[in-house]
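Missing here is one protein chain; the remaining ones are kept as they sit in the complex.
Letters A and B mark the chains as written, and numbering starts fresh at 1 in each.
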Amino acid sequence: MSDLLSLSLTGARDALKAKKTSSTELTDAYIGAMEAGKSLNAFITETPDKARAMAKASDEKLAKGEGGAMEGLPIGIKDLFCTQGVLTTAASHILDGFKPEYESTVSQNLWNAGAVMLGKLNLDEFAMGSSNETSHYGPVENPWRRSGGDNAKLVPGGSSGGSAAAVAGRLAIAATGTDTGGSIRQPASLCGIVGIKPTYGRCSRWGVVAFASSLDQAGPLTRTVSDAALMLGAMAGHDPKDSTSADLAVPDFEAALTGDVRGMKIGIPKEYRVDGMPAEIDALWQKGAAMLKDAGAEIVDISLPHTKYALPTYYIIAPAEASSNLARYDGVRYGLRVDGDSLNEMYENTRAEGFGDEVKRRILIGTYVLSAGYYDAYYLKAQKVRALIQKDFNDAYQSVDAILTPTAPSAAFAIGENEDDPIKMYLNDVFTVPASLAGLPGISVPVGLSGEGLPLGLQVLGKAFDEETVLKVGGVLEQAAGFDALPGFLAGGK
Amino acid sequence: MSLDKATVAKIAHLARIKTDDAQLDAMVGDLNTILGFVEQLSEVNTDNVEPLASVTGHGLPLRADVVTDGAYPERVLANAPDRAHGYYAVPKVVE
Partner (left out) sequence: MTAEKSNLVTGNTGDWEIVLGLEVHAQVTSNSKLFSGAATTFGSEPNSQVSLVDSAMPGMLPVINEECVRQAVRTGLGLNAAINRFSVFDRKNYFYADLPQGYQISQFKQPIVGEGVITVDLPGGRSKSIGIERLHLEQDAGKSIHDQSPTKSYIDLNRSGVALMEIVSRPDMRSAEEAAAYVKKLRSILRYLGTCDGNMQEGSMRADVNVSVRKPGDELGTRCEIKNMNSIRFMQQAIEYEARRQIEIIEDGGTIDQETRLFDANKGETRSMRSKEEAHDYRYFPDPDLLPLIFSEEFVEAEKAKLPELPDAKKARFIADFGLSPYDAAILVEEQETAAFYEKVADGRDPKLAANWMITELFGNLNKAGKDLSDSPVDEAKLGGLIDLITDNTISGRIAKDVFAEMFESGKDAPTIVEEKGLRQVTDTGAIEELIDSVMASQAEKVAEYRSGKDKLFGFFVGQVMKQSQGKANPAMVNELLKKKLAG
């Protein structure tokens, strides 16, 4: 079968079921694609041998008419998920050589569903970043380039930058990501693909290297909304090993994609029209609202009054949790150790050399906001504002079924462009962070191109554990937008 | 609130991250920028607001008191940078 790489996840699934191709054939095509796409630096570790062995096993099942929902489909795994016997780095020097003796629940769920592992994808160090530039393994390149001669290498967004670039550039048919403040949705938007962060508690966090425990959620990055529905279904589920995992059955997400949004109420939050928002983003947002209206939905103006405070709230809570979560990287039980004359020196040397600048910044901020005398002013205050942000959403959902916003305030920017100013970088997450703080599901769907020919996404937010509505609205948006632009780099060609 | 170099040095030590003088200077600037940014929260009236305990709102699940794990020292020690006689080894601590 020709052009295997252009198949979507559901398309490939159907082709495998119909025996139009084999998992081995598909997997080999992607192993070739990984090779061809090396310049993107999307993978930290490639596991072609493992992929071939898994594909072979899948083919045997498929031949017998057996297999799970993801049987034989070759995917990439963000290198924040622990994978048994396979180097797991979180893109940090401090996890040098770490090969977990265990498999994360989400990746295990995917293998149980028959998926094939291509390798481990690059990310911002410990998922702290919005551009994939903080990786110890170097930046990831966005497969897209600006139109009009500027050949600058662009960031894929972050922190799931390797995942987004690999899926957009066809180095993987789909990939896992994690989203703490926008790390699935923002790179999906910047790379012209689909990314969904489910409700907090929908996917197990067990075996996922923790950044900020009250915010981290796994989700898929895919080429289509139905791909996202398929893969999320395989990743999700109650896990007794994660106390924050929701004890709820996983719905048939694909079945939710009815394309019918007639009578649904879609909220447009006025506070998301932030100062200095580029006109083309605003225009895209209005275009998206018009599409949904044309499909029969009712567009409702709503207010989420504390939106402005989401980002500062996030930049207290996430670093605070991170400062504690990252204390375990101390050179004693795994990863890097830099010797010292005393235990404390060993700790200080190891952590100084093992962590990059952005991680250090966040650890120090987090340590400070929790320290004696500052806890109430920072951390406690932030948790109170967080409660208000959650209340904003609860109030809004009294009158609407879903909320439509832009995903990111800009298209992909050049590598190095925003590096000097941490706040400027943090502002990338201005539209994604509020839902993260409230634990709500959100999807980014590519809807149009910027003036420079770069993809732009819109975000659909939903009620807690109502990913079905999020996917349904996202699907309608996808259908209406008919986004079919392709990036400059595409493994296997256009 | 504004951080000075000594405070940043103290925090860095609390977090067990060795920092030299030049790094400290850079960190002071960055951290103050971030703190200045989060300072806006003081505008929000949070009187009578309970801090968020969890986004899910449900209580803590309990597990049965059964031994289901452990008994695999080799897996526990497999990634250790230094080990001896079944222990992790670290620079000597004087108590």
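Just a few scattered comments:
Here, a contact is a pair of C-beta atoms (placed from the backbone, for glycine too) under 8 Å apart; a residue touches a chain by one contact, two chains touch by 3 or more.
All values reported here derive from a predicted model rather than from experimental measurement.
For the chain missing from the display, the contacting residue among A:209, A:234, A:364 or A:491 is A:209, taking the whole complex into account. Looking at A:367, A:407 or A:459, the residue that reaches the missing chain in the full complex is A:367.
Annotation: of A:90, A:140, A:167 or A:268, A:90 touches the absent chain (contact as defined above). Interface with the hidden chain, as seen from chain A, comprises residues 81-82, 88, 90, 95, 98, 100-102, 104, 205-210, 212-214, 240-244, 320-321, 323-324, 326-328, 330, 332-334, 343-344, 347, 367, 370-372, 375, 379.
Looking at chain B, the residues touching the absent chain are 14, 16, 53-54, 56, 58-71, 73, 75-77, 82, 84-95.
We adopt the following convention: only the chains that are shown with their structure count from here on.
Taking the mean of the C-alpha atoms as each chain's centre, chain A and chain B sit 24 Å apart. Across the interface of their complex, chain B is touched by residues 97-99, 101, 200-201, 214, 240, 243-244, 246-247, 306, 308-309, 311-313, 315-316, 323, 327, 330-337, 339-349, 351-352, 355, 360-361, 363-365, 367-368, 371, 374, 377-378, 380-388, 390, 421-423, 426, 437-439, 464 of chain A. Chain B contributes residues 1, 3, 7-8, 11-19, 27, 30-31, 33-35, 37-44, 46, 49-52, 54-56, 58, 60-61, 63, 72, 75-76, 78-82, 88, 90-93 to its touches with chain A in the complex.
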